[in-house]
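Complex shown without one protein chain; remaining protein chains in place.
Order of writing sets the chain letters: A, B and C. Residues in each chain are counted from 1.
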Amino acid sequence: MTSNRIVDSVDALVAGVRDRAMVAVPRDTSGVSMAATAALIRRRARGLHLVCVPTSGLQADLLIGAGCVATIETSAVTLGEFGLAPRFTAAVKAGTIELKDATCPAIHAGLQAAQKGIPFMPLRGVLGSDLVSHRDDWKVIDNPFAETAGDPILLLPAIRPDVALFHAPRADRHGNVWIGRQRELMTMAHAARETLVTVEAIVDDDLLASDETAAGTIPSLYVSAVAEAEFGARPLAFWDAYPAEAVQISEYVRLARSQDGFARYVARYLGGGEATTAAE
Amino acid sequence: MTSNRIVDSVDALVAGVRDRAMVAVPRDTSGVSMAATAALIRRRARGLHLVCVPTSGLQADLLIGAGCVATIETSAVTLGEFGLAPRFTAAVKAGTIELKDATCPAIHAGLQAAQKGIPFMPLRGVLGSDLVSHRDDWKVIDNPFAETAGDPILLLPAIRPDVALFHAPRADRHGNVWIGRQRELMTMAHAARETLVTVEAIVDDDLLASDETAAGTIPSLYVSAVAEAEFGARPLAFWDAYPAEAVQISEYVRLARSQDGFARYVARYLGGGEATTAAE
Amino acid sequence: MDCSREELLIATIARLLEGCRHVAVGELSPIPGAAAFLARQRDDRVTVLGRLKNNMFTNGGVELFDCAAQGRIDAFFIGGGQIDGEANINLIGTGDYPRTEVRWPGCFGTAFLYAMVPRVILFRQEHSRRVLVPRVDFISAPGTSAPGVYRRGGPYALITNMALFAFDTARRRFRLESVHPGASLEAVLDNTGFDFDRPDEVAQTPAPDAETLSLMRGPVAREIARTYPRFAASLFPDAAEDAKRLTGHLPG
Partner (left out) sequence: MDCSREELLIATIARLLEGCRHVAVGELSPIPGAAAFLARQRDDRVTVLGRLKNNMFTNGGVELFDCAAQGRIDAFFIGGGQIDGEANINLIGTGDYPRTEVRWPGCFGTAFLYAMVPRVILFRQEHSRRVLVPRVDFISAPGTSAPGVYRRGGPYALITNMALFAFDTARRRFRLESVHPGASLEAVLDNTGFDFDRPDEVAQTPAPDAETLSLMRGPVAREIARTYPRFAASLFPDAAEDAKRLTGHLPG
């Protein structure tokens, strides 16, 4: 029995991402759905609030360059050994995106607060960073459990994304998704209202049937839709399954220095020039 | 290479549990080390502060009956379909143990606070329960993120056990422990200073070598010592590996109605009458 | 068609679950468990969550509570050593805390779930003034909360061996909905320690129809036998024998 969670195409999958949605995406090495990123650009998504868990790279830079992003909450945007993220950098300079700079454990804590249905989560450290003064949604209180007066502590509001969007090795026909030790993907799915996943393959086994596979599986309970997309993380690396397409990413870095060059990259690699069906 | 985390006997393992230690133990179905429980009773452990994650049954009742427990923090003590826990019930009536009654998610939240190194964790619900008025270590504040005034919310202090003690199916020779989907065992290990584990078997494979097994594995980083103890959860059931010894537990319920009967049970099943080496 | 008291309870609870998507049940709740499985037989979008064998949870013991906090659980069941007329429940014991004369296991997750799950069904077979008291000795979980206290769940109904009550949160009172076949209004009044509302004409709880009974005795019985083998052995002996042969396990 194939669940109605299994959809036919990545374009159908991203129909679940409305304009202005808050979308949580994982960092480059955890399972980025570049297939869904391309589909979002093809359907000209607008006004997205990206939450990078806890950083992003090529995915954020592409979405920013394509005009899909209004706000980005992140601990960093970087192409790693390929260098700075050109469209992110340009958008910051131009002031065309709202920045919610954060620090990695603060983003994890905000998602865990949503996962637990609590309005906020405390976090040690961070005080004294200029991040705190620029985040008017963060609060500092005196630790109510302190033995002596004072002891300020940072409180982070829950981050409850509309959508968690990522790529995983496999899902079964019920919509259970195996994510192995990339546990932040499970936190994202628990925290988000909807979870959309591309996978390398859809398998016949029930991933919850044994404790061995269940240990690394997000139950379908949290999964809204799954689409098969082989090599769906390319040109990024995907775990140990395949390496980054270094030539393509280097070409991106070269072209995306300008908005024109960025458009050429999109046309060449993402089918941005083709007529596509808008999702909604 | 066998890590020095692998110890020769369960008695050597429980040498790591000092008198008056705060010891976190899982609920009956998650992997209770009854082998270590017997060893603690043999070595006449005293003054333990048991933290039941989030409930306990035969293990807590045995330790209470044997005089090992000064304080118990728990959401329930019950023998399930076998009935009420007789020594727990008697100790409550006699006032010989300190009770820190809790509710399941509060214990999980306290451990997660310790896992995250934060002094407290908020939790929704619970307000209006008499639990709150009897727990002077819990606090209620007005939610600093509330849009309108008021909105009281419960804050739970971190629970940082000295020892997490449980039973698992297998460990490798480095001391990595596979716990499958019993994720609370990982939270306990992260939260506790020391983690002591009995396992059905020690295996030659490296549990961290593949994403498949790593997904359900506590890394040796968090594990102080492991001892092999086949059927180490008996007479309790252990996952799907073996069922409860219903006859033995029923006999426990019958005998443990009185302290004398309890002593007979211990002598018969736990070797309590034998000369044993005190651990320290 | 004849049915047992347990079958009546299962069918009645299943009716209370109509419209629910995710129903959570505890380990020791075979009758609510059977009701949830029955609801799933009728609507395959229903999922039954909780501490079952082959359950759907993969994030440890905290997941049931997180899941409820996320608003993903529509219905849950709570018993109670004492239940009072404002739907407060006591799972701690009788007498003065902490040295209660009678000590029960403890509050489990009720203090949390009662506030978080929209449709909490109070289920206690014993219908007596010992259980249904004017005021509980210890509030494990309150039936209602003060204004301004965050709450999105609470008591929906109370079902016993004698009767079905609905709970009116605004009035903080139970209302008698129906009396089970074999019981009477007088017996309910005699055995209830708290005051409650009731219509002029009290209905009888309807017995399950033939189709419902055959679902219960067929597929539901087989599912129950896997999770609650001892219970199934008394209620549905045939299905229990099948399950025992398949798993070779005593209950655990």
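The rule is short, and it goes like this: contacts are C-beta pairs under 8 Å (C-beta built on N, C-alpha and C of every residue); 3 or more make two chains touch, one makes a residue touch a chain.
Please read all numbers here as calculations on a predicted model, not as lab measurements.
**Q** Quick one: which shown chains sit in contact with the chain that's not drawn?
**A** A, B
**Q** Any idea which of A:Asp19, A:Asp137 or A:Asp151 touches the chain not displayed?
**A** A:Asp151
**Q** Tell me which residue among A:Val7, A:Ala237 or A:Leu270 touches the hidden chain in the full complex.
**A** If we include the chain that is not displayed, A:Ala237 is the one touching it.
**Q** Among B:Met186, B:Val199, B:Ile249 or B:Val266, single out the residue that touches the unshown chain.
**A** Of all options in B:Met186, B:Val199, B:Ile249 or B:Val266, contact with the hidden chain holds for B:Met186.
**Q** Of the residues in chain A, which ones touch the absent chain?
**A** 26-27, 29-30, 53-55, 74-78, 80-81, 84-85, 88-89, 92-95, 99, 101-106, 108, 112, 123-131, 134, 143, 150-153, 181-187, 236-237, 240, 242-244, 246
**Q** State which residues belonging to chain B touch the missing partner chain.
**A** Within chain B, the residues touching the omitted chain are 114-118, 186, 190-191, 208-209, 214-222.
Convention: only the chains that are shown with their structure count from here on.
**Q** Based on Cα centres, what is the most central chain?
**A** So the chain nearest the centre of the shown protein is B.
**Q** Determine which of the two chain pairs, A-C or B-C, is joined by the larger number of C-beta pairs in contact.
**A** Between A-C and B-C, the larger count of C-beta pairs in contact belongs to B-C.
**Q** Residues of chain B that contact two or more other chains, please.
**A** Touching at least two other chains: 123-124, 143, 153, 181, 240.
**Q** Hunt down the residues of chain C that sit against at least two other chains at once, touch-wise.
**A** Correct list: 57-59, 65-66, 69, 116.
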